[in-house]
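Once you've had a glance at the structure underneath, I'll fire off some questions.
What you see is the complex with one protein chain gone and the rest in place.
The chains carry the letters A, B and C, assigned in the order they are written, with residues numbered from 1 in each.
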Amino acid sequence: MIIGACLVLLILGLALVSFIWTPYDPSEIDPAARLQSGSLAHPFGTDRFGRDTLTWVMYGARITLLVGVVAVAIAQLIGTPIGIIAALFAKQPWGVWIDAVIMRANDILLAFPALLLAIIFAAVFSPGTGPAMIAVGIAAIPGFARVARSGTLQVLGSEYVRAARASNRRVPAIAAVHVLPNIAGMVIVQASVAFAISVLAEAGLSFLGLGTQAPVPSWGRMLQESQQFLSTHPELALWPGVFIALAVLGFNLLGDGLRDRFDPKMEAKRA
Amino acid sequence: SDSGDDAEQKDSMSVAFTAEPVNLDFTSTSGVAIPEALMENVYESLVRLDGDGEIQPALAKDWTLSDDRKTYTFQLQDGVKFSNGADLTSEDVKFSYERVQKDWKNALKSKMDIVKSIDTPDDSTVTIELKKPSNTWLFNLTSLVGAVFDTEGTKDLANEAIGTGPFEIEKFTRGQTIDFAARDDYWGEKPALKTVQFKYFKDAVSASNALKSGEIDLVSNLQAPELAGEFQSDDYQIVSGTTNGEVVLSMNNADGIFKDKKAREAVMYAIDRKAVLDTAWAGYGELIGSMVPPTDPYYEDLTGVWKHDPEKAKQLVADAGIKGEEFSFTVPNLPYAKAISEIVSAQLEEVGLKANIETQEFPAVWLDKTFTEHDFDMSVINHAEPRDILTVFSNDYYIGYDDSTTKKIAEKADTGTEEEYISGMKEIAKTITEDAASDFLFLFPNLVIAKSDIEGIPANRVSDAFKIADLSWN
Amino acid sequence: MLNYALSRAIQFALSLLVASVVVFALMSLLPGNAAQVALGTNATPEAVAALEAQYGLDRPPVIRYFDWVGGMLGGDFGTSYVTGAAITPVIIDSVQVTAILVIAAILLSILIAVPLGTFAALEQRSWIGVTISAASQIGIAIPNFLAAIILVIIFSLTLGWFPSQGWMAPVEGIGGFFLRLVLPVVSLALVQAAILTRYVRSAVLDVMREDYIRTARAKGLTRTKALFAHGLRNAAIPVITVAGVQLATLLVGAVIIEQIFVLPGIGSELVRAVANRDLVAVQGIVMVLVLLVLIINLIVDILVPVVDPRIRNAA
């Protein structure tokens, strides 16, 4: 948890600092200084255009976070309400079929993995960060919907919701006051896991050429372009690889930690 | 396929390519992939180009041109058989060339528009009359439009290729491989290799890995030139020749920011082509300065016309009234184009030209948006067809070059004598370059990496074909 | 159970139907068209229009949709405009490749993950257990294409043990088939195994906390034996679900591996079809992928009750 949070903060820090300061301009080309190894001037070395790798890693953190934030936001803002609404309907005798329809639609969406959507989206909207993160986000909707639905069902079945209903609280109020805060934990856990997945997805898509495009720096792109230098300048692949791994690791560990924290079993134990 | 032991290696070879043929029918599908595999290997034309760009006899052992320079009379080779067993006759030639005019879908068919009539006085003689004299027509015959089909051999062109060439296709696994087998009944000199496999690699790294681990023997036109460095040893040979591909930083002459010649000139001064070549393509390739490769008869070194001069560029930018507005730079998602776009946009930015890079899927989206709808300000593409200067810089092509001057020169040149033709074409090339119609970044190299004991590798790729009959093991 | 099977079958068919509409609609959004791509840089608008007409692209979408669905029901995915060949055999061939690749990878990852995850759970506190957990966390964080690149460099380019790419059908040579399969399968399996190890470990940990394990120990089984006799089958239930999801994502997710190893799988076929605007092929491939994912979900849904009598009876 702590390690995870630190890693996430590191990535976040890199991205934030890149707005204020980077060692070089990311598009600053210096053919004379191309393909250098780590040095004082370029701690992580330079790429084939003589651009500073450290600068690129810092800028890449932005894209990684952007993709993660947008994808997770899409998935969460659509998936969570869908799950809650489905669960609310499931609790009404006349609404069971609405729940069934929503969840089946959700299952169908599940049949379109992120990569499939991304390939199609890249073709429809031309490849880029935008379509990639939308695809990743849409593909993550079912996960959120499921978590939100099962969490909501659990909350709705609880005695305290029965108590709230007995105290005349209306459904929207119950959803806002009881359901949301109580499923927030699970949704946050899901979000951090989805974040980790989206980092990997962005890298994979950029690697396929379906993600972030030139001239925007991204770790996936760096990795892709470093391929032809693997045997001559492996550090070109090393840095983006390491940072992708760190970001994924960070969000996964954070998710694990949050899961432990929000785990009802743990809660009972702490009580 | 497996490289196997030495004895086996003597007559088989596995060759890596990048662009894969979606089918075997170049009469209805465009692109370099199909002719690359089939021309001169399976299909042959009456004439062919040699490595120096000279026209040489092929199915026609001889030909004559009438005095009015309008009628060609070809004498066919004897004993030529198609791979389906049929004999080559003059009827086949007539059938094939008329079919270009009638049935071809490939837009290159227009190269046969000039043909007025085809006669077959006897089985081995073909007489072709042109509407007007043309210096380019015979040259065009060396390309795929010249391919000769059997009258019975065009039923399923997409899947079955029947030609007169030294090889026939044994197996076509779409998207992966083409297996060629040498024909016993080939009319000409027998190729050294019995079987050749073309293997298609989207990814240059995979191809280079395959070469390193011995799974293939030769990589034709490596699309990641940085990898060539890994093969600098006695086990491999690196052959870097020329192609017909001019990498053009094309500008929209008809519309937008680059309608203004000053803006185009600014680009010409802003670009350091040597740096582009060195960083984007590892220095492989040749600076040309015009739309003409050195292998063309009318080549002239125009690299000195526009010298790298950022200060002049900045001045021109100011003169053109450009104040940092973004222009659209549509980049096909091809390795060379993407790499070039990164350095070019950086160089342009230095002189105050801000490119908004939009990567477009190639071919689908680029063809649609940039090429057909002309929705672009700047783009970059390798124009790979031979002698395409007049096509690319014609009025209705995507660049929108005003061809009112060059068109007249071209007409005269084509109908004139050989010398007139060459001088005319030189003039055209120079005019276009001086007009700053587009920036000719460099000539795309033909970068071949092969095991060191392979001989007959065509250094220059001046025609559509990759001729495998020349290849052999040492 | 019969009722359950029936309702599952209906759901399955409905899902497919909806998916087919979605896929068809998505395809009509694709910019650029097959006729244009086929004709290339020298096309004239008339030629493009003529070719469109020949392909039938000028017919109303509804008609094209029903044509397409009708064909698929008969097992015919249509003929590609671009390649001029029937789609069905292409799909069958490429699905085989991907299926072999992906199933082998999942099996291998299960073979790795189940013992490793179980061991990590049993030895939760020992340094081996902690190491396994840490390694699986790191494994999850490594993109599979990076693993593939590294494996190629080590085992193909340096050691020369395996080919770096390519595919050989089993009929062409069983040895070559396996040799070529090793690296792609391992690169997929390693990362999957890392993910699965984590799930197995947590499932086993959960199970070990269960009362019936305590009961089993009270019966006189040691902790380990109790886990094997009672725990693993229970732990299998969440693991089956996860493996199903992994299998489904890998079907498309393997495309990067297919590209790196130049394997003629369904993912590569899809990328190629999209690039060539081979709509008929794209539609067919996407439908097949959706179908496969739905089938995998169905199998998981059926497998879980087989293992778990509670669900079996509820159904």
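In the analysis below, a residue touches a chain if its C-beta (ideal position, glycine included) is under 8 Å from a C-beta of that chain, and two chains touch if they have at least 3 such contacts.
Note that contacts and distances are computed from a predicted model.
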Absent chain [UniProt protein name; select from "Cation:proton antiporter", "ABC transporter ATP-binding protein", "Dissimilatory sulfite reductase alpha subunit" or "Phosphoribosylformylglycinamidine synthase subunit PurS"]: "ABC transporter ATP-binding protein"
Partners of the unshown chain among those that are drawn: A, C
Hidden partner chain, touching residue among A:N182, A:S206, A:S226 or A:N252: A:N182
Residue ranges of subunit C at the interface with the undisplayed chain: 3-4, 7, 11, 125, 210-212, 214-223, 225, 229-230, 233-234, 307-310, 313-315
Positions on subunit A where the hidden chain makes contact: 93, 96-97, 100-101, 104, 158-160, 162-170, 173, 177-178, 181-182, 267-268, 270-271
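One rule holds in what follows: only the chains that are shown with their structure count from here on.
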Arrangement of touching chains [line / ring / star / complete / other]: complete
Chain at the geometric heart of the assembly (C-alpha centres): C
Contact-richer chain pair [A-B vs A-C]: A-C
Averaged-CA centre spacing for the pair subunit C and subunit B, given as whole angstrom: 39
Whole-Å separation of chain centres (CA-atom averages), subunit A against subunit B: 44
Two or more partner chains touched - positions in subunit B: 205, 361, 364-365
Residue numbers of subunit A (touch at least two other chains): 122-123, 126, 227, 230-231
Subunit B - residues contacting subunit C, complex: 2, 20, 22-23, 25, 28-31, 105-108, 110, 156, 158-159, 173-176, 199, 201-203, 205-206, 209-210, 212-213, 215, 361-365, 367-369, 371-372, 391
Subunit C residues touching subunit B - in the complex, by the definition given at the top: 30-33, 36-44, 47, 51, 82-85, 90, 152, 156-157, 160, 163-167, 176, 259-262, 264, 268-269, 272, 275-278
For the subunit A and subunit C complex, residues of the former touching the latter: 104-105, 107-108, 110-116, 119-120, 122-124, 126, 196, 200, 203-204, 207-208, 223, 227, 230-231, 237, 241, 244-249, 252-253
